[in-house]
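Here the complex is missing a single protein chain, while all its other protein chains stay put.
== chain A ==
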Amino acid sequence: MIIRYFAWIRERLNRDTQELDLPNEVKTVEDLLHHLRETDEDFAAVVPPETTIRLALDDELVELDTAIGAAKEVSIFPPMTGG
């Protein structure tokens, strides 16, 4: 799975993409966030649980309980500020 980071999350992590093999117990987007916080100190520091973030699976906005399923890419970013 490819993970893409945007805006200040990307800057503070100092990376824009990452490739990761997901363990079987990671089923939902929320599971993925837990997994990242447990296995990646930088992610845990930059994106603690109280951070307001938004998520997309293969270009579609999703909620925390959305199943990752066959998605190839997850994007993690702060609330959007376009327009």
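Note that contacts are C-beta pairs under 8 Å (C-beta built on N, C-alpha and C of every residue); 3 or more make two chains touch, one makes a residue touch a chain; residues count from 1.
As a convention for this text, contacts and distances are computed from a predicted model.
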TODO: Would you mind picking the UniProt name of the chain not drawn here, from "histidine kinase", "Ferritin-like domain-containing protein", "Molybdopterin synthase catalytic subunit" or "ABC transporter domain-containing protein"?
DONE: "Molybdopterin synthase catalytic subunit"
TODO: Kindly note down the residues of chain A that lie in touch with the hidden chain.
DONE: 4, 6-8, 10, 56, 59-61, 75, 77-83
